[in-house]
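Note that one protein chain of the assembly has been removed; the remaining protein chains are unaltered in position.
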């Protein structure tokens, strides 16, 4: 099988560079085009020179960056980590123009006919694509992946929701600065500081999680019946979002059962043995002081793609428990999720 | 009135230095003795030279550090920030020897006849002293102040408990490294990291809060009826503990009423106009991104003594709400609380 | 004496806020006007609300921010911490319009008829003002203060140049992020990093130092005969620039003599007892591990105005030695230096 050609939008940003890096030597995909705003016209190598944290092939380095217009592209798949404002109008234009587009930007995630996907959680939601194309008259389509904090939380909740009747989730996050992109958070704001506010983040966590754990119905997705309360904080870490959750359920909880369910959880990507699928989507640690951002953010068989959880312990009554989770915000929370979604679609024949 | 003589134990530690600094030029108290283990025999000036973050008077600098034995002391009041292990045996010896001792160490806080005090919250609990002396046959006494995270949370909950029927408090903390003392947290452990575990911290928050908000009864204090779930995290800030709480109550909540109650809250220290009493024990911020550790930890009329709260907003239903609070861990959470307790006792004639 | 009215340009920036804070309750000056670009038309209180690290009076909080045009101002003195690009054209317009302007921006520092002043070092250079006004036909004037790293180094070198024949200075800096203003350095760039480059910084240190230590001559200032090599680095500290210097001189060095000269150094501001003049412009520490950024940046009688030096030790031969110095970049390196210059001019009758 020859590789699918893929284009990466906003390819010089923090997440865009992560995409290009993760797609180098990918068995399914080959980056044949990159887009950027201010850097259009330059070679990719030149445009990312100033930071250059990530690696890319000679071929990608030679690519001339294109402006972010659909007419300029002819690829089997488009990955979009566009900034929010840009994504609002540009992404639909790509889909309308016939391009199969997967985005980790936020504006379209909650639209009724846009599948919001974590491949291990709700691959069936991809069936919304047909309705979307029909409804909008698009020859391409738009699929979304969730906010970086929702990604980790939802992956944790999926096997829990299969086991228990979740009633409420009360979660507090400690998020890395890379989540804000580049230049993002000024150092004067975060050195020796915690900021208890990230614009729109709590709303995203609360809504997206219940959409992804909801069920397909006429007219879109019926959200899950439980609700999520999120309190989001920025701390001075570089990569890796930590979340501590208090979970209330409808039945008495057996913590060993919970751990076992998390450990044995596998999804369609694991069954299909997709290239970016970690052997264990969820890694459970028993040490009392883990997971830690610095030590565990790359744990697992595909670095950055597993959610690492620990400190599983009782809540205030027998029907509640507490969990701390760590997930890599620019991998499982952005580029990795989206690439894995692309792999899933390819395997399912959705790329034509 | 001539000043009361006070002794500071563990006077060369992080909190001990904070005590000495806060007691310089104090209207009620004068440091006439300091104790230390390894530094005994040296002058105070010499012993703290290597860091010297805090200021002290010439007289205190000249003091020769004494070993931590009660026989060596003859002071009206003793402040003890001893490390946990040392406090277990040493503090009772001081009290037995006739010394009036106030500690911010943890071992004796939950003992039935030991008052655990925040002066604005439960000054009436000081009446346990009589029972303590009688029961133990001590000529001195031992009074405790709470864990640094419990201090901030309890101060917040006091006016709330006066206004509403608190059912449950689910709180997640982000704590500064100074909370672990010196040398404390290795830099390799905390740079670019969050550690979701602080030994015994969660238990302390959960128990101490309900003791302080409990009521005096025969045989000690009956804890408050609501319960607290704490998830504690260490982050890389120097001073100032942040806590985000989800609070469930028995009635519909009017957030404006909540804010008003917090803003107008005053305690006995404010009525008595004690030197270390901040005008507002609780400062409420309306900005969406406050309080912040770096900007707000010294807010208020007595730096480090006010709890700063913000992000007051609805929970998942009408009977719950969310709050973020910041309190200075070595001031309101340690030295400041204890000194304020000493001031309260002096004003009430409890120092003889 | 009634106070002089002063205006602060770029008053909402990091340094501008520092100015306003330092000028509150100033015995000579009263802030009667503030300028800003995007914030023009708002009240000062509103415009700085989002950070609010610094304090200011009710009166200043009420001031409506003016656009940065000289016609809008009628003050006895103007302080300008304008960003470089803005300063190029705007500052001369203020001076031409009749306003007495002191700037800590860089563009005009090296112009022949612009005095570049550290009040303790070269107050006599203020006599260039007359020539400047005549030459340019200005009714006001423009006086500059140096780059933040040059400020500390030059203050150290002044008493050394009085004592010894300096031949060469080889200096390496470790600079705080506040030196880059706000938003300034992205946190992704500086967490766990050192950046060995700050645009134009090395040139400024090398040139400005020799201008300030030069002598008045026909046609401006003849630079000092020694030269400076600077290697500048950004590190992740908030405030306070550290510099380690290797100094070569023409004669054998007696380190005790060097220390004594630094300790006894006093300038005109100390003689005149100016409000912002620290008792000791240079503080010499003998501890082997000092000065330290966090512990010593506010040392001395006027916080942030003293240069703190230590680790004075031999170089590779008897005619060289090494020194480490710390100076507060936004106080001695910016607002403080400029205000002290204003105080000096007021005392000398140069404000009319």
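Per-chain numbering from 1; labels A, B and C assigned in written order.
Please note the rule applied: a residue touches a chain if its C-beta (ideal position, glycine included) is under 8 Å from a C-beta of that chain, and two chains touch if they have at least 3 such contacts.
Keep in mind it's a predicted model, so treat the numbers as computed, not measured.
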Given C:161, C:195 or C:216, the one touching the chain that is not displayed: C:195
Residue among B:39, B:68 or B:178 that touches the chain left out of view: B:178
Candidates C:24, C:172 or C:270 - the one touching the absent chain: C:172
Which residue of C:292, C:306, C:327 or C:341 touches the chain not shown here: C:292
Where the missing chain touches subunit C, by residue: 168, 170, 172, 174, 191-197, 227, 229, 231, 233, 235-238, 242, 244, 246, 288-295, 310-311, 315-316, 322, 324
Interface with the unshown chain - residue positions in subunit A: 49-53, 191-192, 287, 289, 294-295
Where the missing chain touches subunit B, by residue: 14, 177-178, 182-192, 236-238
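FYI, only the chains that are shown with their structure count from here on.
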Shared interface numbering between subunit C and subunit A [over half = same, under half = different]: same
Between subunit C and subunit A, distance of the C-alpha-averaged centres to the nearest whole Å: 47
Two or more partner chains touched - positions in subunit C: 191-192
